[in-house]
Structure formats: C-alpha cells, structure tokens
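All protein chains but one are shown in place.
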Amino acid sequence: MDALVIHAPGDLRVEQIDTPDLLPHQLQVRVRAGGICGSDLHYFQHGGFGTVRIKEPMVLGHEVAGSIEDVGAAAQGFAVGERIAISPSRPCGLCRFCQLGQQNHCLDMRYYGSAMRMPHVQGAFRQRIVCETSQAHKLADHVSDGEGSMAEPLSVALHAVNRAGPLLGKRVLVTGCGPIGALVVIAARRAGATQIVVTDMASQPLRAAMKVGADQAINIVEQPDALGAFSADKGQFDVHFEASGNARALLSGFDVLRPRGVLMLVGLGGDITLPMNTIVAKEFDVRGAFRFHAEFAVAVELLNKRLVDVKPLISATLPYRDAGRAFALAADRSQAMKVLLSFD
Amino acid sequence: MDALVIHAPGDLRVEQIDTPDLLPHQLQVRVRAGGICGSDLHYFQHGGFGTVRIKEPMVLGHEVAGSIEDVGAAAQGFAVGERIAISPSRPCGLCRFCQLGQQNHCLDMRYYGSAMRMPHVQGAFRQRIVCETSQAHKLADHVSDGEGSMAEPLSVALHAVNRAGPLLGKRVLVTGCGPIGALVVIAARRAGATQIVVTDMASQPLRAAMKVGADQAINIVEQPDALGAFSADKGQFDVHFEASGNARALLSGFDVLRPRGVLMLVGLGGDITLPMNTIVAKEFDVRGAFRFHAEFAVAVELLNKRLVDVKPLISATLPYRDAGRAFALAADRSQAMKVLLSFD
Amino acid sequence: MDALVIHAPGDLRVEQIDTPDLLPHQLQVRVRAGGICGSDLHYFQHGGFGTVRIKEPMVLGHEVAGSIEDVGAAAQGFAVGERIAISPSRPCGLCRFCQLGQQNHCLDMRYYGSAMRMPHVQGAFRQRIVCETSQAHKLADHVSDGEGSMAEPLSVALHAVNRAGPLLGKRVLVTGCGPIGALVVIAARRAGATQIVVTDMASQPLRAAMKVGADQAINIVEQPDALGAFSADKGQFDVHFEASGNARALLSGFDVLRPRGVLMLVGLGGDITLPMNTIVAKEFDVRGAFRFHAEFAVAVELLNKRLVDVKPLISATLPYRDAGRAFALAADRSQAMKVLLSFD
Partner (left out) sequence: MDALVIHAPGDLRVEQIDTPDLLPHQLQVRVRAGGICGSDLHYFQHGGFGTVRIKEPMVLGHEVAGSIEDVGAAAQGFAVGERIAISPSRPCGLCRFCQLGQQNHCLDMRYYGSAMRMPHVQGAFRQRIVCETSQAHKLADHVSDGEGSMAEPLSVALHAVNRAGPLLGKRVLVTGCGPIGALVVIAARRAGATQIVVTDMASQPLRAAMKVGADQAINIVEQPDALGAFSADKGQFDVHFEASGNARALLSGFDVLRPRGVLMLVGLGGDITLPMNTIVAKEFDVRGAFRFHAEFAVAVELLNKRLVDVKPLISATLPYRDAGRAFALAADRSQAMKVLLSFD
C-alpha cells in the first residue's frame, strides 16, 4: 500500500510500505481521510520543531478516519464496514501518569507520526493501518470521513478548554485563528462561553472564526488598538487562549485579561519574554495544554450528536498523491484553514 | 510624633508628622515594631520598582504591630492596651473584585507605604497610627511585637500557599530563601508538604530555611547540579515556589517539576524569557501570588496558637532612629533575614 | 396601581397599592410579564413551605420583566423605554458572605416576594416597581417580556450547573422535569453535556424536556426499570440533578451515578432518608444549589445572544386579573410548564 513518508525537509514521498499484521485484539482500517496538522507542516518545512527532529524516514499524519476492513479474533464491539475516527494516542496504561489519569504525560507514549522517540512512531497517512480497539471511535452516518479526521484537532481544543476550567458565562479571548484557534472557538462556545473575541493578523482565519461562532474578530494589523476596549477595570476577559505561538499576541492579552484570569497556552511556541510583574500582580494563571486523552471520545460524540459543526473549517480535500500541493495550501494562511488528504 | 519618610533614593529621614485624628470607628495604635520588607528596600535603594516610583515624600513601612492607645466611640471589640498586628491592606469593599472575595485586586486599594497611587498611601513606620478595626488583629501574650509585625509577610506566604492548592503530602521546591521564601517553607510545612527542598546562592538564607523546616538545602553556586537528582520521571516536585525573582532560579525548576505541576511566582520580578514549549508539553500551571486578604487573620491565629514559629527568621531589631543601619543590614543577605525596627 | 397580594392559603387578591417613590439611584419600571414559580404556588396553596410562612399580606412574584418608565437622577446607564429583566435579589454587599462573592448567602438578603424575613419582602407581581440599577438587565429587542421574565428561573438552573462543575463531555441525569428541571436541561446542554437523560412521572414535562434538548426521556411510572441500563461499571452518569423534591427520584440515581459523581440538589424538598453507606462507598458529592447571583446577568446574555431558547417552556400567558386560573394551570403538571402573567 501507499504511505506518505518524510525523509528530510521538503522531501515527502509516496512510498510503498507493507500492510501490517493484524493482532487478535486489533482492527485493520482502510484510511479514508487525513488532516494536515501544524506539526506535519513543521516536519515537512523544517524537519521538526524544537529538539524534535526527523532522524529516520517516518510516515506522517495523526488525524485520520476510515472504515474497518478486518477485525482481530479477540477484538470486541466492532464490525467490518463500520466507520471510525482513530485516536493517534497510545499511552502505556501502566506508568505513574497513566495511573493518575494523566495519560497525555505517559512515560512511554506512542503517538502516530511523531519523531519524539527513536525509533519514530510511524504515522497514519497511509492507505491501511492497524490500531487498538481503544483507539477506534465510531462515526455516525452523517459525519463524513473528513469531519471524522477532525476529531483529533478538536480533541486538542477540547483539552485546552477543559484545562481552562468551566466556561459557562465566561468572556474569552482567542489569539491566533488557525485551525486550533478556530476549534477552540467552537469548543469554548460549546462549553458555554458568552463572549468570544478572536484576533489574528490575517483576514481569512478571522472570517472562519466568525463562521464557527466568534462574536467579534479583530485584525491586529488593521486595528492594532481595538483590544483596548476590553481593558476597563483591569481587564474584561476571563480566559485568554493563546493559539498563535506569537509573542505579541500572547502579550496583547495582559492588559485585557482580568486579575485571576487564565492564560491558556495552546500549541507549541518558542522562547517568549514575559513581564513577571504583571503575572504576579494580576495573579494570572498561565497553563499549558498538550494533546488530550479522554477528549477524543467526547470530540466524536459531539460530532455524532451534531453538537458541534467543524465543516466550515475544512478548506479543501486533495488526493494524497497531490500531497505537495496540499501541504503548500495548508501552509497558506490567506487561503486555507484545515486541508485534508483523501486516501480513497 | 516621629515617622520614617522617604524623599528620594537613599534619602530616608526621621521626621515629625502630625498624629492623625481618630474617627469614631477607628483605633489609635502606638506602633511598637515594624519589619523592613523588600519593597521598603527598593524604595530606599532605587526609589521604587517597575513603574512604581516615589513622586512625593512617603512614610515607609507596612509590617507593624503595636498596642491600642485609644478606641473610637463606635469601634467595637477592642480595648486600650490590647496588642495587635495591623494589616496594611484596606480594600474598598464595593468594587467588582471586593464583591468577588478577591480583595487583593481591589480597584481602589489603599495599602500602607505604597507609591502605586497618587497621592501615595502613607506608611506605618511611625510612632502612632490610626486604623480601621478590620485591620486590627489581636496578638496572644506570648507573641512579641516583632513576631506580630511578621504577620504581614507570613500572610504573603500563606496566600502563595493557598494559591498553590492543597499541599498535604506534596513535594515542594522553594527557590530563593529570603524572608518570603523562608516563610513559604513555614507555610508549606504547616499545610502538610512532606518534602521541602530549598535553593539559594547564599548560605545564610539556606541555613535559616533549614531552621524553619526545610528538608534539604541546595547552594546552587556550590552544587549547580544537585537539583538533577529530582528529574526522574519528568520531575519529582509537585509545586515550585519561585521567591528569588531570578531567571535562572525560575528555570531550574523546569526539569524537576512534574507534568501538571504548579509554578508559583511569589514576589515581583522583571522580564524573564521562558521556554513556552516546556510549559505547554508539561502542562505547567504558572500562577502569580500577590499580597493577601483573608490570610492576615490566619497568620495571626497561627502565631497565637503556636502553630508556626517565625522567631528563627528575625535577625535583628534596631531602633527606628538607626534606620539607615537597619536598612543596610536588611539588604545584606549574608547576614540578615528579617530586620525589625523598634518604635519604643 | 394593582398588585397580586396573598393573604392566606387560597386567598390571593388583586389590590390597589401605592406606587413607590423613586430614589435618585433607582429605576421605576412598568412590569409587563411575570412567571409563576413553585414557591409562589406554595404560598398560594399552603401559605408557605417548611418554616417559611406568610405572617402578613405580601405581594407575590419574583420573576418579572418590563420597561423603564423613569430613571432616578443619579441612576446611570439606563434610559426611559428600555426593556429589562429584573433580578429579585438584593444582597447587602457588606456582610461576610457578600465580601466572599457568595451573595446568595447574604446575611441581610432582600428577595422579592419572600416571607423568609419579617416584615416580608414585597414581591413584583404588580404594575409598577422600583429597583436598583444593579437589579436591571437590558433585554435585546428579540427577547419578549415573557422570555425576559424567565431569566430568573434560568439563573437558578445556571447556578445549579455552575455548582456542579464543568459539564463539557459529561453525562447527566435530571430527575424531575418541571420548569427548573427543564431549564437545567437547557443549561447543562449549553455547558457542553454530551448526554442528558430526564425522568419524570408525567408525560407532558418529559415532552417539554425533549423539546429543549434532552437526549432521552424516561417515564418512571411506565418504565420503572429503564434507568437500569445505565448501571454498568458502578454507574454511567457523571452528574445527577435532582429537581423533583421526591425521595424515590433522588434514590433512583444511586445505582447509575458513577463513583465520585455529583448529586446536585436543585429546589427545596423535605426530609429524605439516605443510605449513607452508598454515599460513602461511592464517594458521592451531594451539593445543594440555592438561588443565584452572577448567573442573572449570564442568563440575560444567553437569551440576548440566542445561545439558549426558553420559549418551548412557556405554556401560557394570562392576564394578572385571571391569577386564580393562572395559578391553577401552573399547578397542573399534565398541562403546563411555565405559566406567565401579563401585567399590560
């Protein structure tokens, strides 16, 4: 079968790889759709991020959905033909963090398409994959494969929202409206936020964020002072989700986030210089959010029950053989939010 | 009466000021002891900190205890001769934050000896002061005036511990063992922390921290790698209290603080460059702690019931007329923890 | 002007009362719509509930909306003609609980139409009322007076949901589908609950609950064992909202609420005998929810932004002169959810 294998920055190849053996407790899945994530882009453009670097050829991809082709002899509760979203996360279940219910910090995590460990964990941009039943989440008929593949980034957004604490009736700022920022808008609204303001440097992502429920969009290039309207009484926002990785965006919240407000850092970023005096004097609560665990099942349930709608964020679906074009489109913020690959 | 008035950096004078009028609901207090705080030192040495600057002469001091000399006609529950610690904090009671129980963020706060607002709030390094009954907390006979004056910095430490969440059975790192760091050791132990490791660049503060209950002291100049012993399994500490204001000290916790660990920022600091990737990937919770509110009453109760002992942290008590010498001593970390002024 | 005054059980009269004077910081409001609450019914049918009894004639009503007729000289931010929902709650702002942000426990609470204190606090079923600006919340044009009057019971539901902790992705059981139970369904869905099962002894309330978002309705008379489907693995629900005041309904959750689950008690009830062994062994968290505070503003904002829809719960609107018929209808669970009075 075919797979998308990254060899070096810019060197992404369609290659033949073997179909894996199906163990008794596993499922064999015909992958149908896969979303291109920011980390896929980083591997493609730069060979990795931070200290995580490609050291051997690796199949990319961790946002996929498909249909079950074969069910292992001991795998219960699944049938051939059922459509599923696949969680890319396989924690060990036994380590200190798994036993605390903090599986995203597993000491022996295997996560599709990640070069964090050596050998790398091969990814899911391939025609066929085997997975554990614990990774498989059934999709309702009305949820397309493409929407199903978005369960993964939606899980990331849901995890960030869970980490932020209850949002019912809260006022929320989201800086950075890429796919994750926009999904945070969806998740925050679903969790009951009453006011959601988004900022970005580009218009297309802001429009997308408005489509999925934001109340107000601010283009910080065109309206550099617009956030100032929220600075009364030491700040009007209860929670600031920072999803741009940009220092200026992060700091733009300091005047408008209320004392005791929560600054959620979503998605990775580099070194940023912070005014500690403000964090102290306003008693901010700066929290990281990394991946997810229980949220994957919630994401699929929200999609299945039409409690969220991610369709407005799907910009395009391209065949996997056009991966180069798809990755270029995914990197172009003026045109695209989420770009999907089709493995049909 | 006499007061210690700061006019400019280095220019601290003993001056005569008027005894204030006693309003019906107030107490007149003969100040007996006052502790020199880091912020007093900043006013003395640099004329302020960050954007807070002395713009007019200001009586310094906010850590004081004394005895009641006169009781306003409408002031209930207090009698002449009673000894009290005085909270320097007078929130308005009416603003958005007071009505949320977050009085330390009061929009109209009056805090003794602070140049944050103009005109400045005059401080408590004086022989006589009037205060509201809500600021007055009775001291048990066995608690000295000097110990009573430490209710204020102890409140700061208690507030930081409260902000950190429950500590029973937790492992705690404290970087920076000045008076606040050492009081955090006391407060963390009182709250049930089972392991407390402290670091500093100087030996005297480390010795003091051990005296008040730390389990292990690390001089990071002499033992730069000693913290590495706590890095197993992504980090062994549950909470890191950063009380040094130093970037290296702050970052020293990143390898030894466990995922989902709490990094409490105690005391002010300048700009610090942080690796956001680590905060995200380990899902740290970086929280500021600023002043206190309900903790002042708790501090006095802990002192009164002998549930904490702050005496080992009192390095010296000097007459207020020797303020210059006292301030110099307070600034010398090789010799002094808390230095008190006597107003007898 | 006219008011609805309760004198004794069954003795509810339309009476002329004086229009109150408008103080400078107050608003005078022409009441348009008022909802009949369970406590109004209790006063009407039984003269009160528990130890709370009518001891003097009292205007009933605390769920009202109307339009501003006059604005006090010192009242800012409001104009004649604006339509508002009025919060019936007037905490003192000064007591221990107000200063903790727990205003619903105010030691000197004034709550419209309540016989809890003597003299009673007169209610809002009247043509004109004066209120503080802090009680007034502006309604969007598309929100009818009737919907506006439902801000109050919606606030009760929101408060219960807030007390229950974050609901995003949670499974929820609601026993009792009167107006409060149905509003809890709305609030729980708004807060992100993924599964909401409701039970009642009557069909009409169950139908109403389904209309506002419940996933499954169980008539416990017709399907006494249906909840058993949720008992696997010690229980499948994360939160049980008990809104029936009925012992059997409360206990029906014990087998299906998961260990560490939250049992929210919403609305008053009498003595109930509980198996403490189960609460202990499953470590339930049984919490009371009483009235609201900040939730009123949130309720109005949710209505204004169409983030909730309470219209399906309004069964009928009758003129206040037909109060007898309206109260009879409100008491008939086979016919009515919320019954409104019109004061036009």
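For clarity, chains are labelled A, B and C in written order, and residue numbers in each chain start from 1.
Convention: contacts are C-beta pairs under 8 Å (C-beta built on N, C-alpha and C of every residue); 3 or more make two chains touch, one makes a residue touch a chain.
This is a predicted model, so every value here is computed, not measured.
Of the listed positions C:41, C:226, C:272 or C:328, the one in contact with the omitted chain in the full complex is C:272.
Considering the full assembly, B:166 is the residue among B:166, B:270 or B:324 that touches the omitted chain.
Considering the complete assembly, chain A touches the hidden chain via residues 93-94, 98-103. Seen across the whole complex, the unshown chain contacts chain C at 50, 95-97, 102, 104-105, 107, 163, 233-234, 245, 259-260, 265-277, 279-290. The chain not shown here touches chain B at positions 158, 161-162, 165-169, 187, 190-192, 194-195, 215, 294-295, 297-298, 301-302, 305, 307.
Simple rule for what comes next: only the chains that are shown with their structure count from here on.
Placing every chain at the mean of its C-alpha atoms, the farthest one from chain A is found to be B.
Each chain gets one centre point, the mean of its Cα atoms, and the points for chain A and chain B are 42 Å apart. Looking at chain A, one finds that none of its residues touch two or more other chains.
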